[in-house]
Each structure stands twice: as structure tokens, then as C-alpha cells.
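Here's the structure, in C-alpha cells; my notes come after.
Right, chain A next:
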Amino acid sequence: MEMILNFPCLCILLTMFSAIISSALNRRWARYLNTFVVTLVGILSAAVLMFTLTSGKSYVYQMGHFPAPFGNEIRFGSLEAGMALFFSVIMLLSLNGGREKIRMEIDPGKEKLYYIMINLLLSSLLALVYTNDIFTAYVFVEINTISACGMIVITEHGRTIEAATRYMIMSLLGSGLFLIGICILYDMTGHLLMEYLYTSISNIMAAGTYRIPMMVAIALIVVGLAIKSALFPFHAWLPDAYGYSTVSSAAMLSSLVSKGYIFLLIKLIYRVIGFEVFFGSRIINVLFVFGLAGMIMGSVSAIRENDIRRMISYSSVAQIGYIYMGFGLGTGAGMVASVFHILSHGATKSLLFVAAVGLTDASGGHKEFDELTGAAYRNRLAGAAFLVGALSMVGIPLFSGFISKLLFAQAAVQSQGKALAALVVLAVSTVLNAIYFMKTVIRIYTPTDKKYEVTAFGYKVSYAITLGCFILLNLLLGLFSQPITNWITQGLTILQ
Partner candidate 1 sequence: MSRIRDQKKYEKTFAFHFFRWLSGEKDMYVGNMEMKPQREPEETEESIEERMKDHQQVLAEVYDQTKNKELLLFEKAYKFLSILFCLALVAILIVTVSYLPRVGNAANPDNNIVSETYIKEGLRDTGAVNIVTGMILSYRAFDTFGETNVLFIATCCVMILLMVDEDKIKENADSNDRDFEPKNDVILQKAASILVPIVFLFGIYVILNGHLSPGGGFSGGAMIGAGLILYVAAFGFNKTEKFFNEKVYTVVKVTALVCYGCIVAYYFLTGANGLPCLVPLGEPGKILSGGITLPINIFVGSEVACTMYAFYALFRRGGL
Partner candidate 2 sequence: MNIFNMILLGFLVVCAISVSFSKNLLNSILIYMSYSLVMSLIWILLESPDLAITEAAVGAGVTSVLFFVTLKKIRAMQDDGDREESHEQDQGPEEV
């Protein structure tokens, strides 16, 4: 067996080991270890991505000495490897961009614990991406939830505690539904591995024996994951959690944690439930409606917001609505658009959070729009980065957001019966996006006389490099959209 096939398993084990060892180190070494491990995971994932792209196949890696239906397994193709690479890149960049803030906002005694959370978050994300066993997925979903909670509460602020409590309650409701869905599924099929589940489910659907329980189980799993990834009516915890936690946490929560659940859902749709069964069921209509509602309501709430961080958070609600709308379209093109939007939103939202912190710091730490007037002149790079992020979110060509909107529109046109609703809401949501992002951009580019205390934060080299990398990532996603969509399409085909 080739060495490279061991890499995904090694990545998961490495991140777990680094978390365990970090608890015995001091904070500086924990930081170095964390950076090293995240970089290493990125490099290894890139190697796996190259390997799977050239071979065009997917591989099953058995965890232990026991073959298929008995032991645990992980499985990787090009899509999984690419996602792992993307997650580690975004994690590295958001950590780097918020490093100063981490130092300032987190109690030095607890910084070590923060890096433990990050390491385990990465390991759970990798496991969610690679896993081939749904009960393993449940365990790692819990790790993901707990580490996200830790990342929210690390800043000592009453609001974060309240937001974390709400987040935990919502997540636990979601986990409960997810778990009972898995149990019902296990009861009907007797398997936990994805391939065997897939065969059993297609047999059951063909025979028509357990039709109703099967539908209920699928609905429970999908709704559980949707609740966990903050689909529209379940987003009450989100603005406070993103708005008041430290900036790296906010960037990672919006672009990694919720995306991990969504990627798991995509994997379940293709590998467990089956494309035809899922798109033949009514549940996609529910996802479609809630997705559309989220696109509108998230943007409306964002317009009414007077705090830049909370505004970006509400924008996340709208973007998650887009992704679920893509699921709800019920076509392969819709799924491709959703996966692309995971990438583009991940890259853009973390950029916006990191840039926003530069702007607020140049305005004496105020987050209200009144105080942000002219902030882009006080910290030019952050202003430019925010401009790029805002343009991408609105969907200006050249940037990644445009491509995802284009893909959504194309997918909507192809779908039957849902084209009109999807296109209208897409247009309305784009206009609403434009309203609140352009409002902010105009505000930060309006010159003002008011003087603010100059903080050293915005001029750190690492911060500038981070913003540059983010802008580059955004442009890459926007300019090389064709190979990326090809890769996604190919990855989704071999996912099955």
C-alpha cells in the first residue's frame, strides 16, 4: 500500500495527539505546536488531493485489522481531500489574522486551552470529512460542538456565555434528533458503514417494506444537521456568538464549524441516503423553503443591525440559507453550487471578520457604524480587504461570490417548478446584500475629522499577510472557477 494513503488517518491522529500534548505544554509551545500541526495537515491534505486528482479514484482505509462491515473505516476521494485542505488553510489564516486579538482578549492562563480546542476542532472536522461510518460521525459531531462552545466562551463576556448556552441547547436538540435518526436507520438496516447502509436503503426503498420509518429517519437526520448548522429559524444564538467572541473564533465558527456539518450532510446524501431517494422525498421542499426564508430574513436582520460584527453574522444566516436552497433545488447542479458556496462563503466570511476587526480597532474599538466613519482611511489594508469581501458577497464578477451566485442561478433554471421562486429570491437577496454591504463600505470610505487613538494592531506584518492571502484566495476562487467546478463535479460523482 502506498504511503500517501496513510495520510488522512495520520492527519486525524496528529491533531488529536497535538491536542493531548498541548495540555502539558506552556502557552507558547502550544501555539507553535498548533501552527505546526495545522500547516502540516494542510501539506499532507494537499498531497492527498494531488494524488486523488491524478488517480481519479476514491480509497477506503480500514481503521484496524478488520475488513469492511465489521471495523471502522475512513474513505477519501478528491472532494474530501480538497475540503480538508481548504479547512486547514482557512484555519491557519484566521488564526494568524486574529493572533494579536487572541493575545489581548484571552486570559494568558487559558490560551493553551484555546489551542487545545482548535486542535480538536480540526481533528473533528477532518473526521467528519473523511469518515465512512455514521456513528463515528455522531461522536465527532459532538467533539465539534463542544470545541465550538469552548471557542465562544474563551472571551470573558456575559454575552458570550449566554450565546454559548443558547448554542449548546440548539446543538443538543440537533444532536438528539440526529442520534435517534441514526438509531432508527440502524434498526432497519443493521449496518453503520455508509456503503452497506446505501445498499440496504436502496433495497428497502425498492421493496417498499419500511417506507415510512425510512422517511422519518432521513428527515430526522437532515433536520438535526440543519439545526446544528444554524439554518434560518434556529439561528438565535448566532449573532451573539459570532459578534462577541474573539475574531479568530468568529471566523472559524462561521466558515468551518457550520460548514463541517453541511459537508457531513452532503456526504450522507450521496453515500447513505442516495441521491434519488433524497431528491424523491419531500424533505428537500422543506429545506428549500427554509433556505429561501433564511436568505431573506438573514439579510433583513443584517440591514437593521447597527454593529458591524453582528451584521456580518446575520449575513452568515443568509449564506447558509443559500446553501440549503441549493440542496432544495434537487439537482446535481444545485449540489455543485452549494459545495462551491461552502468554499466561497468560507473564504469570504473569514476575510470579512478579520478585516472588520482591523476597522474596529482603528476606530478605538467601537463596533457601531457611527464610529466606523472613515475607518478605511485609518487602516487602508483592512478597508481594502473589507471592500473585496463585500464585493464578493454582493456578487461582483472577478470575485468568488459571483461564481457561486451564477452557479445557483444556473441550477435554479434547470430545476423543475422551483426556478421562479429561487431566481426571485436570489435577486431580492442579492439586492438586500448590496444594501447592507454597500452601506458599510460607503460608511468606512467617508472621510471624517474625528481623531481616534492609533493602535498598533492594524500594521502587524502577519495581519497584512493574512489579509493578502485571503484576498488572493478569493480571487483564485473567482478566477479559476472552471477547474474548481470540474473538481467538485468529479468529486461528487466518485462520492457515490
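Heads up, the rule we're going with is that contacts are C-beta pairs under 8 Å (C-beta built on N, C-alpha and C of every residue); 3 or more make two chains touch, one makes a residue touch a chain; residues count from 1.
The candidate set was assembled so that all candidates are chains of the complex that A comes from, given by their letters.
All values reported here derive from a predicted model rather than from experimental measurement.
Asks: For chain A in this complex, identify the touching candidate from 1 or 2.
Replies: 1
Asks: Which part of chain A faces candidate 1 closely enough to touch in the complex?
Replies: Residues in contact with candidate 1: 1, 5-6, 9, 13, 16-17, 19-21, 23-24, 61-66, 69-72, 74, 107, 109-110, 113-114, 116-117, 120, 123, 127, 133, 135-136, 139-140, 142-143, 146-147, 149-150, 153-154, 161, 180, 184, 186-191, 200, 210, 212-213, 216-217, 362, 373-374, 377-381, 446-450, 459, 464.
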